[in-house]
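Structure in C-alpha cells, see below.
The complex is shown incomplete by one protein chain, all other protein chains being positioned as in the whole.
Letters A, B and C mark the chains in the order given here, with residues in each chain numbered from 1 onward.
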Amino acid sequence: MSEKPSANPNDGELRIGVYICHCGSNIAGVIPPKDVVEFAEGLPDVVRATDTLYACADSGQRLIKEDIKKYKLNRVVVSACSVRMHEPTFRAAVAEAGLNPFLMEMANIREQCTWAHGHDRDGALQKAKDLTASAVAKVRFLTELDMINVPVTQKAMVIGGGVAGISASLDLAEQGIETILVEKEPTIGGVMAQLNKTFPTMDCSI
Amino acid sequence: MVDAARQPKIDVRAFTEVEKVEGFVGNFKVTLREKAKYVRADRCNGCGACTLACPVEVPNYFEMSLAPRKAAYVPMSQSVPLIYSIDMENCIQCYKCVDACGALEAIDFSQEDKLVEEDIGAIVVATGFSHFDPSVMEEYGYARYPNVITAMEMERLNNSAGPTSGDLIRPSDHESPKTLAFINCVGSRDKRYNPYCSNFCCMYSIKNAVLLKQMNPDVDITIYYMDIRTPSKGYEEFYDRAREMGIHFSQGRPSLITENPETHNLYVHAEDIALGRVTEKEYDMVMLNQAAIPQPDQNHMSSVLNVAQSPGGWFMEYHPKLRPIDSPTDGIFFAGACLGPKDIPSSVAQGSAAAARASRILHSEEWDIEPTVAVVWPDRCSAETKGRACGLCVKACPYGAVKLEGDKAAEIITAKCHGCGGCVAECPEDAITQLHYTDAQILAQMRALLAEKPEEKILAFRCHWCSYGGADLAGTSHFEYTANERGMKVMCSARMDSDFIYEAFRLGAGGVLYSGCHPQDCHYITGQVVGAKRASRLKKTFDRMGMTEGRFRIEWISAAEGDKYARVLNEMQDVLDNIPPEELHEEIERLKPEMSKRLKNFPGVPGVEEAMVYSDKLVKAITSQLEAK
Amino acid sequence: MSHTAGVQTFADEVKAVPGGEHLELCYSCGTCVSKCMIQQKVEPDYNPRRLLRMVMEGMEEAAFTSPTTWLCSECDLCFSACPQEIHISQVIKAVKELAVRAGYTSPLTAVTVNEDLCSGCGICAMVCPYEAPSLYEKEVDGVLDRFSKVDPNKCMGCGTCVAACPLGAIARVGVSNAEITAQFPETPKDAPTMIVFTCDWSLREAEDVALLESYPEDEVNVIHIPCTGRIDPQHALMALDSGVKGVLVCGCKPGECHYKRGTDVASCKIGLLDTMLGQMNLPQKQIRFVQIGTQERGRIREEIDGMLNTLTQSMEAMA
Partner (left out) sequence: MTSKPKLAFYWAASCGGCEITVTELGMRLVDISEKADIVFWPAAMDFKYEDVRAMADNEIDITFFNGAIRNEENEEIAHLMRQKSKILIAFGSCSHLGGIPGLANMYDIESLCQRVFDTSPSVDDTRGTRPQTCTIVPEGEIKLPALYEQVQYLADVTDVDYFMPGCPPVVDQVWAVFQAALSGNLPTKGSVIGASAKSVCDVCTRKKGEPGFRITEFKRPHEVELDPDLCFLTQGVICCGPATRAGCGTPCLNGNMPCRGCYGPAEGVEDQGAKLASAIGALIDTDDPEKLNQILETIVDPAGTFYRFGLAHSIMNKMKYERGTGHETEDLH
C-alpha cells in the first residue's frame, strides 16, 4: 500500500442507497422507520431510501443487491443493528452485487438507539435520523479498499491442558494441524483429572 | 489425557507458561516460559525412584493438600507427561534423588527457566477456572470446623486414587460419616461474592451423593439447595434417580453451621422452604459446593492476550450469541470454563468448537485482514519537507510499523500495521491518514451529528473494541441513557485526534465524551496510552479555557460495562441540564474562537475542505427538513 | 394483583424505601428465616421471606397482620447474610410504617413512663435503638414541664431505656427494677452462688438454654432479661452486696445484638463499672460480661464453669 492515497476519491456521480431496518419491532416498535426513510430521501445524493422488515434476512439482502443494480448505487447505508452484529453480512451482500464492500456503512439504530432510548421515542427518532445522516456523510468519502492478505503459519497453540484444551488439541491434531498444548502445572488434565467418577457416564475422569 | 499424550501432532508442554503474545492472525509470535523441572525430559523414564528417595514432604495441591507429596514428584501417578520434577522451593538439596536416578542421570540441578518463541497461526485459550475459598464465609465455618469440607476435597476423599483410596472419612476422627449434608451455591448466586450461577454444582452434588449412596446405601445424605438446575439431556432424569435412591433434598439455603465442640458434629441451620420452618439438623460431615471462579492469573492472561474480561473476571467473547467462541482478536479463540463456569460436556464441545473456528484459519494458506491501515502523504511529512523528522509517529506505534530513515518521509509497513490510527492523530503535519477512518470521513460524520441544536448534543467518541461494545451492551441490556448522545466510532482512542475534539466544540457541541478501553484491555497494546495522554492534555487545555467541568469527559469503558456507559452519558446530561441555557450558549460562543485558533491547520488536511463543503450541503438538507416540519 | 401502570402499588411503596429497592430480587432462599432467631424462639409464624413475598404479591392485609411485620427488631443479621443483598429489615420497617398509618398497632408490650418520676432528661430518647421515646411538653400546675413519651409501635421492649433511665421512671412488665431485684437469690455465705443475667437471644441453641437451668439454684441463679442493654450496674452491685459471689452477664457478640446496640451498651456500662471497682480497690472479675456469637455453641458452659471454678477457688483461698 505504497501508492499515494487520493484526497478526492469521488470523481464520479454519487448514488447512495439508504436502508432502514425495522428489525421486527426492535426498531419499529420505538420509532417509525418510514420517518427516517423520508428524512434520508431529503439528503444529498441519496437516490434510493426504503425501509425493510429485516435487512439481514435473505429478502432484505436481496433488496439491497437488486437495488444496487437497479438504481446504479455506488454507496450503501444500512441503518440497523450494531456493526459487531451484521457488518460482515452487509459487506458480503454488497460485494455480491459487485460493489466494493468498504463502500457500505452501517448506522447503529438498534443497540445504540431504540434499545437504549425505549422510553424517549422522539429522542430516539431524532437520533436515528442523525445517525443515518452521519453514515450518509461518511459514505460520501469512502474509497474502494481491498482486504489485506497475510500468510498463515499453520500451527496451533492451545493454552490450558484441561478438558476443553485437550478436546481442542485433539480436534486440531486429528485434522493434521501441529498443535502445542501449553499447561502451567506439571501434568495436563486440569480440574477434571482431580475429579472422581464424572456424570453422566460415571466413569473415571482420566 | 492419555490420547493427547499419544497423538503425534500434539506437543505437550507441561509446566510451561505463556509469557508474551505478539503479532496477529496467522502470524502470532508466542513466547513460552518452560519452567525448570530440574529433571531432563529426554532422560526421565517415569520410574519414580527419585520420589522414593526424597525425604521432603509437602502438601500436594492435586490432592487439595489432603495428602503429601515429595519435593521430587509428579502430582499423580497418571500424570501426563510422566516426567518428574524437583520442587526447588522445598528441596533441601540432599541429592538423594540423584543417587536414586543413577545411571539415567535425568536429574539436573543446573536447569533454568527457558524462554522459547513459537510461530503460531491461531490460539485456543482454555485456561479453565479456579475454586472459591469458602473460608471467607464465616457462617459455614470452613477451615475452623474440621468436618466441613469442600467439594474438591470430597472428590479426593472419595476417589479410589485419592489419599484414602476412596474411603470417605471425617477429618476430625477418621471415622466414616453416617450423615452428610451437601450445601449448594457456596459463593455463587450470592451477590456478596459471585452473583452468577456456577453452572455445574447442582449436578455435581447429585453425582457425589449418588456415588456415596452406591458405595454405602446406609449413608444418609441431604442436599441443601435453592434451586436444582438440570437443563441438559439426562440431567433431570439423573436427579429423579437420586431422589429415588433416598437422597434427601431440602430447599432452603443454610444460614449457619454450628459445631458441637466435643463431637465435632455439625448442625446446619436452614429454613425448610416447603414447610416454612427453621430446621437445625445434626450431621457428621458437611460438604460445601463451592463456586467456580476465574483463575487467579486471569487478569494477567487477559493483558498478555489483549482480550477483555466480562464482569466477574471471565474472558469475554466477541458476541455472546453469534460468536461465542471468538475473542475480539481475530485468530484467538476461547474454550471451556475460562469464559464462565461450564461442565465437562460443554467444555469438550467448546474445545471442539474452538478447534473448528481455529482450523478455518489454520487450513488456509492466507488470511484476510482489514485494510484499515495507516498511509503517509510523503509530501506533508516534515522529514521530507523540512528535513527534520519529528518521530511522533514512531513513538505512537505499538507495533514498530513506522519506518523513518534520514530525511525520507515516514513509511508504514502495512504488514505490521494493525490500524489503531495513533500515528495519524499524533502527526503534527497531518501527513498520515487511516484508510476507512480519514479526517474527512470523520469530520463529515461529526458535522451531520451536530447539524441541529449542537448545544444539546453529547458527541461520544468510542473505540471499536471496548466502548462501542459497551454502548452496544447498554442497549442490549436496555440500560437507558440520554437520547442526546451521538456516537462516533474509531478503531482506538489513539485515533481520537485533538482536531476532532476542537472541531466538535467549535461546532457548538454541548458535551464530548472521549472513551476507549481500559489500559490493560487495549486491543492495540498501548494505543489507549497514546489516546489517554492526549485526552488529559485536552482536558487541561479546556480547564484553562474555563470550560464547565464535565462537558469534556474522559472515561475508559469496556465492552462489558454497559451500565457504566449509560451512567456516564446520563451524568454528562446532568451536567448540561445544570447549566442555564444562556450561560451554556455564552460559554460555547466564548470558546469558539479558542477552538478555531487551534484548528487553523485543519482545513489544509487533504479532503477536509471538501468534507466541509459537502457537509455544509448535508447540514442544510437536514436543517431545512426540520424547518419544513 | 393488578399492576396498573402509573398507580403506586403496595410493592412500589415498599420499594421506594431505602433498602427496599432490591425487594424483587428475593428468590426465596430462606437464609433470612434461619439466620433470625425469632421463629425458633418466639413465634413459629415469623418468616421474613414470606413477608417479602406478600409485599411482592400486594397482600397488604396479610402483611400488616403478619407477626413478621411487628417482631423484627432490625438486628440485620439477615442483611449481611442475604445473598441478594436485600435490606430485609428496612423492607419490614417500611411495611410496619404503612401498617401503622393504616391503623394497625404493635402486639408487643411497650415500656411506659411514670410521669411522677420522669424529669425529662431525654436520655431514654437518646439511647433507644428504635427512637421510640421522645420528649414532649405539657403544663403542670401552670408550668410547662418536659416528659418522655413512648411510641408503642416503635418500642421493641429491649429495656435499654429502662436501665438507662436515671430515675427508674420507665418500666415494662417483666423488666422493671423491682421484678429484677426480686429474683436475687438468698445467698448462703459459703456457697459460690452466681447470678447469670442472660439476654433472650445470645444463646441460639436450645441445648445451651437448657444448660442454664441444669445447675443447682444455689450455685447458678439465672435472671432472664430481654437484652443486655437492660443491665443496670446498680443491679450488679446490689447483687454482689446481697452476698452473691459473682455476676455473669451473657449477651450477644458485637454486631449480632438482637436489639442493635444493647450488647454495646452493656459493655460500656460494665466497662465503666469495672474501672470504678478497680478504683475502689475491689476485685474486678466478680462481674464478667461475655458476648457469645451465633457460632459459639457450648461456650456458655465454659464460661459458667470457669466462673464457678474461680469463685470456689477464691472462697477456698479465703477460708
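Here is the rule we use: a contact is a pair of C-beta atoms (placed from the backbone, for glycine too) under 8 Å apart; a residue touches a chain by one contact, two chains touch by 3 or more.
Treat the numbers as computed from the prediction; the structure is a model and nothing was measured.
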Key: Contacts of the hidden chain among displayed chains   = C
Key: Touching the absent chain when the full complex is considered, from C:C36, C:C82 or C:A163   = C:A163
Inquiry  = Touching the hidden chain in the complete assembly: which of C:T9, C:T112 or C:S134 does that?
reply    = C:S134
Ask   = Of the listed residues C:D76, C:D232 or C:E296, which contacts the missing chain in the full complex?
value = C:D232
Ask   = Which residue numbers on subunit C touch the omitted chain?
value = 117-123, 125-128, 131, 133-135, 145-146, 160, 163-169, 177, 229, 231-234, 236-238, 240-241, 243, 254-255, 261, 263-265, 267-269, 271-273, 275-283, 286
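The rule is simple: only the chains that are shown with their structure count from here on.
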Task = Express in whole angstrom the distance between the two chain centres, defined as the mean CA positions of subunit A and subunit B.
result = 22
Where subunit A and subunit C are represented by their mean Cα positions, the distance between them in whole Å = 63
Task = Give, as an integer number of Å, the spacing between the C-alpha centres of subunit C and subunit B.
result = 48
Key: Touching two or more other chains - residues of subunit A   = none
Inquiry  = Residues of subunit C that contact two or more other chains, please.
reply    = none
Residue numbers on subunit B that touch subunit C, as the complex places them = 138-139, 141, 185, 189-192, 226-227, 251-262, 267, 269-273, 276-280
Subunit B partner contacts - residues on subunit A that touch it in the complex = 1-2, 4-5, 7-8, 39, 42-44, 82-85, 102, 108, 110-113, 115-120, 122-124, 126-127, 129-131, 133-138, 140-143, 145-200, 202, 205-206
Note = Per the touch rule above, subunit C residues touching subunit B in the complex are 27-35, 39-40, 44, 47, 49-50, 78, 81, 83-85, 204-205, 294-295, 297-298
